[in-house]
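Handing you this structure, nothing more for now.
All protein chains but one are shown in place.
And then chain A:
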Amino acid sequence: MPKIFIKNKKEAIEYIPDRDLLQLLLENDIFVDNPCNGKGLCGKCKIRLLEGNLPAISATEERLLKKEEISSGIRLSCLVVPQEDITIEILQKERKHEILTKGYIPEFDFHPAISKEIYEIEKPTLENQKAFEDALCNALGIEELDWQLLQKNEVTYGQITGVFHGEELIGIEAGDTTDTLYGMAIDIGTTTVVAALVNMKTGEELATASIINPQKRYGLDVLTRITYGLENPKDAKEKLQHAIVNAINQMIGELCSKAKIDRNNIYEIVVAANCTMMHFLLGIDATSIGKSPYAPAFVKAKNISAMDIGIKAAAATRLYCLPSVSAYIGADIVAGAYVCQLHKKEGNHLFIDIGTNGEIVLSSDGRLLSCSCAAGPALEGMNISSGMRAAEGAIEDVKISDDGIELKVIGNLEPIGICGSGILAAVKELLRIGLVKKDGGFIKKEKLEESDYRYDMLQLDGIKREFVLKKSPGELLITQGDVRQVQLAKGAILSGFYALLKQANIQMNQLHQVMIAGQFGAHLPAESLVGIGILPQEVEDKLVYVGNSSKTGAYMALMSTEVKKEIEELAKQMGYMELGASEGYERLFTRCLLFSN
């Protein structure tokens, strides 16, 4: 069998030459960026061929790669099927991402579903050979014990601690263990997973951990992962579920060792996630979410045994999954709306989580109406020619003046790409200095005097105009196509915003507050959001940042049965509006594409 050698890696990959290089690498746990999951679209799965031969370069590669890349041996791994021994270089590294773990939290009373109680169990004697079950039932005042509890727990006498989930006994521990009562709150995002270990006795958050969702190898966005399921009907559900469950188990391990506690003392895990991630977690078919009419398999809250899906904590650990509203208004948004207490607010409040999908919830005197806008991945740095996720080396802010271009780079490194907040800042600046017009087009270079400081910033690629963000070597550009992507994203979100207000018959000046939730929004200053017109000018001084409200909602549900009930009620009450089906939406969207309010 031929082999693939990888620079700086000892072991070679032996392969059967029938699949593309990307698949071969991913199967062998070699990380290659692949936002479109090998469809020959995004042009990000670059590798460099060092030795050996690959099939001739395809037209698609010629279109997606720069000339100098091609001449230095760069290829797109999803478009080449190797046939012989080759040596390649992997170009990307898994980079450190910044993940938001904190957020605003309202006051509430602690009444977790899990509680512990101490009992005295009478030791048997020769004269009184009472069974352990009977002694325990006596002490607890119950009729009989679940046989599985007998199976899973040691027979122990004297002082014991009973672990309860509501009224139900779920565990028996020797001695007084009332001080060791832990739980976890998890937010599963399409991109990142955040978990907190909580002392349920005090409500204290002991430690947090965050990782990139390992399902990303099956595609970066929800639809690509659902498509992976369509293409691999046999085992996709299991693979997607294993990936996330393994990640949770890994985080449990990390958190327990950080806080120096035993994983057997974690009794409940509460999860908030978008609707698709919740399906994947429970191993439930998510296909229907990906197609019109977008009806999911389930939206209700689930309260199950964590062990049933392979989570390794205690035998009795409960898993509570928060409820969703619809395919595109998931439990993460329900949790966020609850954390912001939208259902109890007087006046008009808007909650918005900006990402690949922008979800918006409008509360008018506590009545809730939601919609979801397909903003596309541009705001996360994808679909952008020099785009990347917010990781080390990404430009996160741009300032342009007659002194030149000032770049702020994550980790203060040499810039290698631009992330979502960076692309927004750049477009905002281009609009401000007049290089990009309100309709999104670059101005013509002829219109600038050669002495103008902006003259050298604009260059032509054939007839297409582009902005030089960073000069060669390592040239970074903002193309007209990039500006269009931002325009589409902004149009999608802004039109959702207006459509909701119109549906609820509310004027812009009647809005009291706009709450920005989520990982991405937290990195967007008001001047960018309003400067680009993702949000209307009128709300600039009404913005409040609420952080990772999804995880906060999971935490609150973990700490209170009452909260769980209220969240379930909130999910039922929340209305949902399908934008595509609403009257005159296309016109509204068209108007919202303009870079002016």
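One rule holds for everything that comes next: contacts are C-beta pairs under 8 Å (C-beta built on N, C-alpha and C of every residue); 3 or more make two chains touch, one makes a residue touch a chain; residues count from 1.
Just so we're on the same page, contacts and distances are computed from a predicted model.
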item: Hidden chain of the complex, named as in its UniProt record, picked from "Methyltransferase cognate corrinoid proteins", "Aminomethyltransferase", "tRNA N6-adenosine threonylcarbamoyltransferase" or "Sarcosine oxidase subunit alpha family protein"; value: "Methyltransferase cognate corrinoid proteins"
item: Residue of A:Asn8, A:Ser71, A:Gln151 or A:Ser292 touching the missing chain in the full complex; value: A:Ser292
item: Chain not shown: contacting residue from A:Lys7, A:Lys39, A:Lys123 or A:Lys572; value: A:Lys39
item: Options A:Lys130, A:Arg432, A:Lys445 or A:Arg484, residue touching the unrepresented chain; value: A:Arg484
item: Hidden partner interface residues of chain A, rising order; value: 36-37, 39-41, 58-60, 79, 219, 223-224, 226-227, 230, 287, 290-292, 374, 439-442, 463-465, 480-481, 484, 487, 580-581, 586, 589-590, 593
